[in-house]
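For this view, one protein chain was removed and the others were kept in their places.
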Amino acid sequence: MKYFLRKTLVLVLTIFSISLLTFFAFHIIPGDPASLILGTNATEEQVAALQEQLGTNRPLSEQYISWITGFVRGDFGSSIRYRMPVSELLKGRLPVTLSLGLIALVMILAAGIPLGILAARWRGKPGEKILNILTMLGISVPNFFLCILIMWIFGLILHLFTPGDYVSYTRSLPRFLQSLFWPALSIAIPQTAILVKYIRTAMLEELGEDYVRTARGKGAGETWILYGHVLKNAIVAVVPLIGMILASVLSGSIIIEQVYGIPGMGKLLIGAVTSRDFPLTQTLVIYITVIIVVTNFLVDIVIQVIDPRIRLSGRS
Amino acid sequence: MKKTILAMLLTAVMAVSLAACGGSGNSTSSDPFIYGLAGEITDFDPFSSGGTANSRTITFNIFEGLVKVSTDGSVQPAVAEAVEKNEDATVYTFTLREGVKFHNGNAVTMDDVLYSIQKAIDAGTAGYNEIASFEAADDRTLVVTLNKTDTGFLDYFTQAIVPAGSDDNGEMVLAPIGTGPYKFQEYELQDHVTLVKFDDYWGEGGTLTEIVVKFLADQNAQLTNFQSGAIDGFGGYGEMGEQINEENATIIQTLSNMSQVLALNNSVEPFTDVKVRQAIAYAVDSQDVLDTVNFGIGQVVGSPVPPALTKYYMPELEDYYHKDNDKARALLEEAGYKDGLTFTVRIPSNYPVHVHCAEKIASQLEEVGITMQIEQIDWGTWLENVYKGRDYQATMISVDGATVSPTAFLARYVSDSKSNFMNFNSPAYDEAYNRALAATDEAEQIAAFKEAQQIIADECAGVFIEDIGSLTIYTREYEGYKSYPLTAMDFTAVKKIAEK
Partner (left out) sequence: MSENILEIKDLTLGVTERDGSMAVAVDHISFEVRAGEILGIVGESGCGKSLTVMSLMGLLREDVKALEGQILFQGEDLLAVSEERRREINGKDMSIIYQEPMTSLNPLMRIERQVAEPLRLHGSYSREELHQKALALLTEVGIQDPEACLRAYPHQLSGGMRQRVMIAMATICSPRILLADEPTTALDVTTQAHVLDLLKRINREYGTAILFISHDLGVINRICDRVLVMYAGKIVEAGTNRDILDAPCHEYTRGLIRSIPTRDRKGKELPSIPGRVPSVEDPKEPCPFAPRCRRAMEICHREAPACTRIDQDHIACCHLC
């Protein structure tokens, strides 16, 4: 219980300091939302009128205070650029990013764990080299390039899908999921590669442990050792990474959503920052913060469930 | 517990893979025309953002003013069926057209018109500060009195007419109601806008029944989406034409109706010296930029006024500063930059075409010992620091006009203009420009506007490069395009000519 209290306190403090940081960042970066909406043709009177309408003529500190007091009451304010309540914007975007993230996560775990085990099994064999090259490629290929590659090969050459053909879940759930498949794959590939590398390293490290020698001494074979002894220990070592992956896929992938044209949280964040939409940016940054803090918390719990040596405690 | 999670995961995977294998098309005969736009439109407010180039792709089809622009740049009656002006162009009398309906089904009344004009005044719309009074003489007659002579005033009255009371709380922002040939149906944030044909349109409407404007990240996304078949058409720059297979596409070449300028900040060293500005103008070869970067699609210009404004356009300025490295070097030496000079050009990164042009120009300037460093900044920063703050040495941009009027392009060069981001300062120009504004005789006015342009060229406010060619590209199933002297997409011109 003490643990939960402490975690909640940490969450609240983190949210507050992150919101302050965002506030200072907005202080520093140049750009005026009203001018951005109106473009270069606007008269000075037009800009002033719109600023008045949007409330962006008030000092930023005043805007911040009104946002944070609203936030505490559960009101996230109104988006300056999209002209609707931030909560409504989130309601539309969350299902998209969460679906995309969860599909990607399933792919990452479904491919990453078996491949990681395989990579550990294949140590010293030719298969290991191939897998190593593949993981290196997966990690080092820039994300946007991977997207283009996937679109080009699977979309334009093999015609397995139509790049850009996003269908909203409000229209058709199956077609929505279908249109998320390839973007999810694009998120999954580099993350899977990282996971494979980590699991492999963790497994190999565990294989050098004394308890593995004990198991061999008992007459256990390779498979028995890997699945019966090493895997669980290796998983403990990669749970924080899986937590980070979870946090990153749920935060919304800016690049993937942008390239595939998926209106999720990442794309919204781009829109919010480029248009200097203060309340929206604040809320999205807080969303990401909450995701990260909560996944860290989940990681703690999961590790605690797997590893009996670790107990949640109120003390640090 | 573990098994439940596993089962859930498996179900999710299966659902996704089933979906991925399933048929991708449930195409019906009435597929919408899908137009890909590089960028996104965030609101449809005709009194604010409706004036930006991107928004006009959509709002041009939804809204109409008392008058509207025609393809030759003249204004034609729209919601008004006739307009008269008095001799010194200070009183304009409009007669409302009968049978014009809003998309909500209501007929347009004088109340709606008065409401809309007041909205435009309140919003600070350009030109509306000239209005001294406006009143209804009767149900169908509107009298607008200006506080000074303005023969070009009608250009401002292309501003939208909306139902009275419809925008009291900014409702227009997300649910626009106009009188145009297409009505707004659906807006999905950052994804698309759907327009449908307005059956009660007073004029000759379009043939397409449904139009989806899809918001795409950039021109790469436009190309990919077009190649994949996700969109049926899009508008882009000349440099994109090379990547389209012409056998599968209809490519329509037009101009973008704005002059691309290498803007030199006239009040920042070294550009305070006209000789330096001229040296750069001589060192730049606009035709070379046009040919190499935009594959020859576009037109070289020498003035802020684009060729589409035929009456005011001065072709003689196109090659006013003919590429001449010797002259450039001589001018630099005179200005005290014998050993060359270095400056930075700040370019908004969301316009790759300007970046590409700047790269070409940098190599041309290199020939005379000028080093131009390119710095890319984001659009918001550009607007704030460069455009509003005027904190820059040089920048590269195409400034479009809100209306089809020379003032839309020339007003910013007046010394004390708020939008004079180049800090151009010429009393002679100010005099010529104001003379043009005051003129009631058209020939006299045209002459004054040309004189003003000549001053801009002589003083070399900036280096005008080209009116960048714009391409409208359709799949083979569509054709038709109407070119206006301002950035707009008129969907009534698009026709379906074949089935997929």
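A and B label the chains in the order they appear, each numbered from 1.
The working rule: a residue touches a chain if its C-beta (ideal position, glycine included) is under 8 Å from a C-beta of that chain, and two chains touch if they have at least 3 such contacts.
These numbers were taken from a predicted model, which means no experiment stands behind them.
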Out of all the chains shown, which come into contact with the hidden one? A
Residue among A:L11, A:I148, A:V236 or A:I254 that touches the chain left out of view: A:V236
Note that subunit A touches the chain not displayed via residues 209-211, 213-221, 224, 229, 232-233, 236, 306-309
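We adopt the following convention: only the chains that are shown with their structure count from here on.
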Inter-centroid spacing, subunit B versus subunit A (mean Cα positions, whole Å): 37
Looking at the complex, which residues from subunit B come into contact with subunit A? 9, 12-13, 15-20, 22, 24, 36, 40, 42-43, 48-49, 51-53, 122-126, 129, 170, 173-174, 188-191, 214-217, 220-221, 224-225, 227-231, 378-381, 383-385, 387-389, 397, 399-402, 408, 418-419
Give the list of subunit A residues in touch with subunit B in this complex. 29-32, 35-50, 53, 81-84, 89, 92-93, 102-103, 106-107, 109-110, 148, 151, 155-156, 160-166, 168, 174-175, 177-178, 180-182, 184, 258-259, 261, 263, 267-268, 271, 274-276
